[in-house]
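Have a look at the structure below before the remarks.
Of the protein chains in this complex, one is absent; all others appear in place.
To keep things simple, chains are lettered A and B as they appear, and every chain counts its residues starting from 1.
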Amino acid sequence: MTLPRAALIFLVLYSALFAFAGFFATADPAAIDASLPYLPPEGIRFTSPAGQFHLRPYLVRPQPVPGQFAVYTRRGAAFIPLKFFVTTASADTTVDASPGSLHLCGISGGAPHFLGTDEFGRDVWSRLLYGGRTTLAIGLTASLAASLLALAVGLIAGSAAPWLDTLLMRLVETMISVPWFYLLLAVRALLPLRVSPWVAVAASTALMAAIGWARPARILRGVTIAAHQRAYVTMARATGASPWQIARWHTLPDLAPQAITQFTVLLPQFIASEVALSYLGLGVTEPLVSWGVMLTAAQHLSTFVEYPWLISPIWTMIPFFFSVHVLADRAGSLRPLTLPSLSRHWYKLPR
Amino acid sequence: MISSLATRLAHSLGSLLAVSLLCFALLRAAPGDYFTTLRLEPGLSPQTLRSIQQQADPRSPIVRRYALWCASALHGDFGQSLAYHMPVRALLAERIANTLLLSGAGLCGAWLLGLLLSTLRGRPAALVRLFASLLWSIPDPVLAFLLLWTALRLHALAPLPIGTTSPTASWTQWSNFVRQLALPALAMALGYLPLVLRHLQGGFDAAQHAPAVEAAHMHGLPPRIVLFRYILPEAANPLISLFGLGIGSLLSASLFVEVLFGWPGLGQLLLNAILMRDTNVVVAGVFCSALLLILGNLLADLLLWLHDPRLREAAS
Partner (left out) sequence: MKAAFVFPSLPSARVALFLAAFAFSAALALPACPQALRISSLRGAPGGHLSASLRAEPRTLNPVFATDSASRTVTSILNADLLHINRATDAVEPALASSWQVGRDGQSYLLHLRHGVRFSDGSPFTADDVLFSFRVYLDPKLNAPQRDLLIIDGRPIRVTRLGPDLVRFDLPRPYAAAARLFDGIAILPSHLLQPLLQAGTLANAWTLVTPPAQLVGLGPFRLRSYRPGQSLVLERNPYYWKQDAGSRPLPYLDEVDFSFASNQDAEAIRFTAGQLDLISRLTADTYSSLQKLSSSNLIRELDGGPGLEFDLLLFNLNADLAAHLPQAAHTQTWFLQQPFRQALSLAVDRAALVHLVFQDHAVPLASPVTPASGQWANPALRPTALDLPSARRLLADAGFRWRGAALYDRDGNPVRFTIIATSSNRAQSGIATLLAHNFAALGIDASVVPLEFRSFLQRITQSHDYDLAVMALSAGDTDPNGNMSLWLSSGNLHLWNQGEAQPATPWEAEIDSLMRQQMTLTDFRQRRAAYFRIQSIYAAQLPFLSLVSPNMLAAVRAPLAGAAPGPLDPGMLDNIASFYWRKGP
């Protein structure tokens, strides 16, 4: 099997995990359990405490050491039989999984913590799934919007009148120079204090798209200018094709692979900007979870030294972005980028 | 050429003005100001607070403030910092040098590593490509974070200095400095590497099929000569542009790395200044990085112009 095909299959399966987060999750991602802070990942055994083999796996829950904060021991660990296809109890009100919804697995009287718990005893595995759903939805939407915007701007700048080109490129320069994510302090003040989580998601998506388009637009403009040099464009122009036709039939196909590449470049960047936004109180907020929210809490030294399972979003996002990237490579974007130059008129053939 | 340069510079001046005005406006619109924390100073009466504020930063219309700032920028001192009670220029000078050092080291590292890796052919090249994809799919701050994490894990084996100390002797100062620079510079280089690698590999692949290169091969020239004499010039145009972009982003690319590794550079100063609403510092810092961005592009275009006779011909 070739790498791109493997990536595609992996991506589909992986996305299903996040799309059906409610099914694969084992607990309410916002549920606090004050008795189990920083519980390390729980193991799964197919042997009973007595050492006999069982087909039904056991969850091995370490026991807290009395008198010490967040210290657990495997000695005297509880072996809890895992159940499959369980329905949540009515009291368990998840953010969006209604009571009585189906889960892949669970235990009676509590929730399994496959990836341990965070500072407030919240289940990391469930937060990872729900958070991934939010983050990937925001990231994909914002990247797509930003790439489309960049495509439009790049195409216009690369083929329109020189004054418009100059204007757009100076705009891009301005956009790139300003550290937006830290200067958007005023935006939070414009929103009411209590915003619904979905408004917060929409706002951060819009902000990311509105800021992220500039860099790719500049590259796509360069590609457009290069495309205009090609002989078939000259030919089309000679036969009297309108600028719109040239753009539609000649430039755009040339630009598509590059636009896809830009999309994959933007995607990981947006995850990082989510962390910056949450610092300003603009990003996703509790009770909604996102990888940015999880990593903001985990970026402290003590966390990543003592409780490495809390940086699990990192290990989760890398394979995802990697397969997206492999696929994008496959889409034929492996060609050198042509970058903007002093004056595009030097490139242009005389009309 | 000269007149084209002049118009280009004039336009750039426009975007510099726009950038600084935008920063001014955004900071002015932000809630709170530099004096907000003084409101929690026990025993400081509102009258005193008002007169402190009036003395240090009189509230005047933004246009007037901006004009004053422009005047001070023309004088080269960029006004006074509210927090540090000193001219912004003195504040910026050393940090800009620090940041240039860090990003410069990162950039050079990325290019050297990139050039080295992209000369590989066959199976190693495919591995390099895979490695680039992997690097590409890790967000830059996460990459820096992972590096720090690894360094800390390894710390039990070999003490690894992180951040800067105050060195005393001059030679140990330098060796210390280099050792302290290594990790953040590596983080910068790895973040920049995939972009460089992709351009180099793509450029070389395309140049392989250029008539001049094929002819050189057919004449039986040794591969190294072909690489340096024929392939590199053929693939140079996009690389020069990329180099210019890299120069342009020297001041702005290192924010996360600086904050994470505690590197005393412009990024950290700028971030703190934004959080403290020290307007003159922010605007001057952003102004400098915008200026470098523009100069970087200009440099790239000049290099292109020198390198590519076609461009010179088209221009004349």
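What to note about this one:
To be clear about the criterion, contacts are C-beta pairs under 8 Å (C-beta built on N, C-alpha and C of every residue); 3 or more make two chains touch, one makes a residue touch a chain.
Keep in mind that what you see is a predicted model, and the values were worked out from it rather than measured.
Across the entire complex, the residue among A:Ala202, A:Leu252 or A:Leu280 in touch with the chain not shown is A:Leu280.
Contact with the chain not shown here comes from a single listed residue; of B:Leu101, B:Val128 or B:Leu152, that residue is B:Leu152.
Taking the whole complex into account, chain B touches the unshown chain at residues 30-33, 36-46, 48, 51-52, 55, 83-86, 90-91, 93-95, 98, 148, 152, 155-156, 159-166, 259, 261-262, 264-265, 268-269, 272, 275-277. One chain of the complex is left out; on chain A, the residues touching it are 32, 34, 37, 69-70, 119-121, 185, 188-189, 192-194, 278-281, 285-287, 297, 300-303, 305-306.
Throughout what follows, only the chains that are shown with their structure count from here on.
With centres set at the average Cα position, the gap from chain A to chain B is 25 Å.
Only residues 4, 8, 11-12, 14-15, 18-19, 22-23, 26-27, 29-31, 129-130, 133-134, 136-142, 145-146, 149, 152, 198-199, 202-203, 205-206, 235, 237-238, 241-242, 244-245, 252, 255-256, 270-271, 274-275, 282, 286, 289-290, 293-294, 297-298, 300-302, 304-305, 311, 314-315 of chain B touch chain A when the two sit together in their complex. In the complex of the two chains, the chain A residues touching chain B come out as 3, 166, 170-171, 173-174, 176-179, 182-186, 188-189, 222, 264-265, 268-269, 271-272, 275, 295, 299, 301, 304-305, 311, 314, 317-318, 320-322, 324-326, 329, 334-343, 345-347.
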